[in-house]
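Report on the structure given below.
Missing here: one protein chain of the complex. Every other protein chain is in place.
Every chain is named by a letter (A, B and C) in the order it is written, and numbering of its residues begins at 1.
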Amino acid sequence: MEPIPVAILGATGVVGQRFVQLLDGHPWFRVTTLCASDRSVGKTYREGCRWLLDTPMPAWASTMILQPTTAEAVNEPIAFSALPAEVALEVEPQLAQKGCVVCSNASAHRMEEDVPLLLPEVNAEHVELIHWQRGRRGWRGAIVTNPNCTSTGMTVVLKALDRVFGVKRAIAVSMQALSGAGYPGVASLEIVDNVIPFIRGEEEKVAWEPRKMLGTLQNGQVVLHPIVISAQTNRVAVLDGHMVCLTVECESRPTLEETIHVLETYTVPEFIADLPSTPRPPILVRLEEDRPQPRLDRMSGRGMSTVVGRIRADEVLDLKMVILSHNTIRGAAGASIYNAELIVRAGWLA
Amino acid sequence: MEPIPVAILGATGVVGQRFVQLLDGHPWFRVTTLCASDRSVGKTYREGCRWLLDTPMPAWASTMILQPTTAEAVNEPIAFSALPAEVALEVEPQLAQKGCVVCSNASAHRMEEDVPLLLPEVNAEHVELIHWQRGRRGWRGAIVTNPNCTSTGMTVVLKALDRVFGVKRAIAVSMQALSGAGYPGVASLEIVDNVIPFIRGEEEKVAWEPRKMLGTLQNGQVVLHPIVISAQTNRVAVLDGHMVCLTVECESRPTLEETIHVLETYTVPEFIADLPSTPRPPILVRLEEDRPQPRLDRMSGRGMSTVVGRIRADEVLDLKMVILSHNTIRGAAGASIYNAELIVRAGWLA
Amino acid sequence: MEPIPVAILGATGVVGQRFVQLLDGHPWFRVTTLCASDRSVGKTYREGCRWLLDTPMPAWASTMILQPTTAEAVNEPIAFSALPAEVALEVEPQLAQKGCVVCSNASAHRMEEDVPLLLPEVNAEHVELIHWQRGRRGWRGAIVTNPNCTSTGMTVVLKALDRVFGVKRAIAVSMQALSGAGYPGVASLEIVDNVIPFIRGEEEKVAWEPRKMLGTLQNGQVVLHPIVISAQTNRVAVLDGHMVCLTVECESRPTLEETIHVLETYTVPEFIADLPSTPRPPILVRLEEDRPQPRLDRMSGRGMSTVVGRIRADEVLDLKMVILSHNTIRGAAGASIYNAELIVRAGWLA
Partner (left out) sequence: MEPIPVAILGATGVVGQRFVQLLDGHPWFRVTTLCASDRSVGKTYREGCRWLLDTPMPAWASTMILQPTTAEAVNEPIAFSALPAEVALEVEPQLAQKGCVVCSNASAHRMEEDVPLLLPEVNAEHVELIHWQRGRRGWRGAIVTNPNCTSTGMTVVLKALDRVFGVKRAIAVSMQALSGAGYPGVASLEIVDNVIPFIRGEEEKVAWEPRKMLGTLQNGQVVLHPIVISAQTNRVAVLDGHMVCLTVECESRPTLEETIHVLETYTVPEFIADLPSTPRPPILVRLEEDRPQPRLDRMSGRGMSTVVGRIRADEVLDLKMVILSHNTIRGAAGASIYNAELIVRAGWLA
């Protein structure tokens, strides 16, 4: 198979860098355009990007010239977007209009009813919304979004539980990594010897996004799942890896053994089981008393697995547990790439 | 008033050092004995103690000779105990037997039915258990305990809410400071760029201790409060200050205004309102969107106030909020000293 | 004595906040004007300032209205400046012109030959430069600067050594705190699990400033001290407190005992020995094998003492040692205040 050319929008930021890193050597995709904001356009990627990852910047990327963030600059069939919401709002539809499938990490279009909020392990069938999106908007391309980095791991777990036990209510308290705030993001003076119990806009997303992803597709519309979620989100001094302490109420109270079994045996649909980014396993259950931990477990399944531990019966609701997922891989760049792979496999490229 | 001589048991540890720091210049108490474990006995405090506080070791303490942790070594009417549970189990009753009132931070005797688990803002009247304790055990002294450092702040808040709205169920997720694990405690290799979602024995204490403190004293017995509490406890890279994300269900759902009002106007009983360690205010409500934060707020009320912020209606239960208290002051050494002041005021010294 | 009204320029930044904190309750000075940059003018200090210190914002400051950073806004006889260099370059001379003595932490005027670079323990007599400055510039006020935060501690030590042994060459390697970079300053993503071996412009200052401070005043000019200094400056994950590993060559090689004696007995001139900010002691020698440490020792002498430890003979030059001083107190706000006290004492107010 000929590699598919792809563009990265917002290529110099924390998530943009992850796109570059994860697409280095990708078996299906080859990056042919890197877009950045005005102050970096015309520079090489090496000059325009403050690279913060601990693997070296790929040589092919370092000499690429940064392009403007416009529809004209992108002629690839797939664009990965790490744009700020307000820029995404404008540029992503223009790209979809001209035939590009935009796999977007931006929050701008997640709530629109004909835009898939896609997590292949959870709602691969929602990719069908592209059909309705194209019909309604007259686009040849499409916009497909992935969820907020904190929603990601808990939605995978909620889905696994929901299929068997039905989920009714959940309380999520997060401890989130610094990379989730981008660069420069959180000032060091604010986080050394500290915790910040507030992340703007985050709790609303964590409460709503899982309902769309767990929802059912009916006649081109997603019927939201009735689960009620309460979120408290906190920033801690961790580089990568969002942890969520989750407490869940189910329709029928499962035993611990049932819960562990259901999570460990959770699989993705057959037709996407062999995509390059499919997490192996989708859910990794750790039985030690003190796992998962961000530094030790965030790279499980090359950063794509959802890691669950400390599964216990809960005294107030039914179950409690700790969930970890890598926020800039499974929760951002890896998510968009995985979505793109699903789209290619399902034949939705323009 | 003549200063009352006091002893400190476990004087070289993290909590022992706080006792020394907080008792430096205390208006009622003067430290006359410092006890330590065998390997330090006979050394000066300066030699035997790896001082980790950012104020200098008081000069009077530095030259005191460390005594063995035995009943014979302590002849003061009050002893403050920062002993490990297994040592406390043996030595504290011997001291109580010989007439000493032991104000203990150890968990060893907290669950015994005739031992007060005392938080003056919450259950000052439980000090009366000393009467029954003496009667039953034939002691001239007493053992009075303070709660676990994580239980402390949330119990103050639960009490304030319970008085007005009745509390039924609560879910507590903590982010706890390193000093709570003592010294050497948590290895740096385990906590830099990391969170540890497990603290041995902690969740059980957080679930049970508030029930005793919120309970009512009837005929020399504490009837446990029926509240059901679920706890998830985590260790984060913070030096001092335990945070709890608390979600509460009440008998009657309060509005935010009512909640804030109830917390802000919460007072301690009149007869202990002017003790040297009485927190001013007992509960400090912060209305900013991103407070409390451990580094910025842990010293509120000289480390004795309970700081509450982010008070919101909860989608699953009734209320959610973030609670901070200084774990080695309000949650440990300061708590024992405050209890001792209450005991002196109430006339329970032998 | 009537309190002297003072203004603070750059009042909302990291150093500005230290000015507010240190001037709270100052026996000689009362803050009557707070100036800030345009986007904060007209707000209260509480609204315009992201307070990052662990003591509460003083009540008197919180309700003050932020004024523009102009000569018109300041009518006090003393202004403390925490301005960026480029703003200081313009505004500070205007204030001096109109009669204000500007005690400045900015680097803008440090190198000018008639501007004192003043460290009272080191070169109190340089305050006389004000006479020549006024004569030459026709000012009624003055500009007096304090050195860079990293230069400060090592210059105090070099002075003590120079008086007795003569200093010829020095190699300084620093490990500097985050607060030295201001707010937002260093991004957390850059410093967690990391060291940054570069601070823009810092090494040049560290190499040059001590030469001026150690220099002698002759006919209204400072003759630079001939010492040659090499600096390597690094940023580490510490909130406050700059450490310097210093290696020194002297005219005559001192013994360790002589060195310790000279440092421990170093005193400030009699006429400033009782200023409110005079460090007690000026130099604190620690003899333990592992001190000074930033977290434990930075507040020595209320943050104004220079702490020296690990004094050893050096195999290449003559002596090596570790020096710590609090970068935003002794190295910034406290330095300017101390200078102002000296100026008042010496009778240089307009």
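We take it that a contact is a pair of C-beta atoms (placed from the backbone, for glycine too) under 8 Å apart; a residue touches a chain by one contact, two chains touch by 3 or more.
Quick caveat: nothing in here was measured; it's all calculated off a predicted structure.
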Which residue among C:V228, C:L256, C:A273 or C:L287 touches the omitted chain?
C:V228
Full-complex contact with the absent chain, from B:I199, B:L239, B:V285 or B:I323
B:L239
Selected residue (touches chain absent from view) among A:V41, A:L296 or A:A313
A:L296
Touching the left-out chain: which of B:V41, B:I65, B:V192 or B:V228?
B:V192
Selected residue (touches chain absent from view) among C:L83, C:M175 or C:L284
C:M175
In terms of residues, what is the contact footprint of the unshown chain on chain A?
51-56, 192-193, 295-296, 298-300
Note that chain C touches the absent chain at residues 169-171, 173, 175, 192-198, 207, 228-230, 232, 234, 236-239, 243, 245, 247, 249, 289-296, 309-310, 314-317, 320, 322
Suppose we count only contacts with the excluded chain; which residues of chain B make the list?
14, 52, 178-179, 183-193, 237-239
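In this section, only the chains that are shown with their structure count from here on.
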By CA centroids, point me to the most central chain in this structure.
B
Which of the chain pairs holds the record for C-beta pairs in contact?
A-B
What is the distance, in whole Å, between the centres of chain A and chain C, each centre taken as the mean of its C-alpha atoms?
48
Can you give the whole-Å distance between the Cα centres of chain B and chain C?
40
Quick check: what residues of chain C touch more than one other chain, meaning two or more?
52, 192-193
